[in-house]
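As you look at this complex, bear in mind that one protein chain is not there, while each of the others sits in place.
Showing chain A:
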């Protein structure tokens, strides 16, 4: 425990960014397809 508190933790910003991109890209694709369908309500 003392070692943990004396050493600064590794920088994980890249890991956080990568993780969010991993799930964000498919979700953005799903939302894009959703928006395409929603527009049919106003144009169809």
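Note that a residue touches a chain if its C-beta (ideal position, glycine included) is under 8 Å from a C-beta of that chain, and two chains touch if they have at least 3 such contacts; residues count from 1.
Here is the rule we use: contacts and distances are computed from a predicted model.
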**Study point:** UniProt protein name of the chain not shown, from "OFA family MFS transporter", "histidine kinase", "BFD-like [2Fe-2S]-binding domain-containing protein" or "YbdD/YjiX family protein"
**Key:** "OFA family MFS transporter"
Point to revise | Residue numbers in chain A that touch the chain omitted from display | key: 4-5, 7-10, 12, 15-16, 19-20, 22-23, 26-27, 29-31, 33-34, 37-44
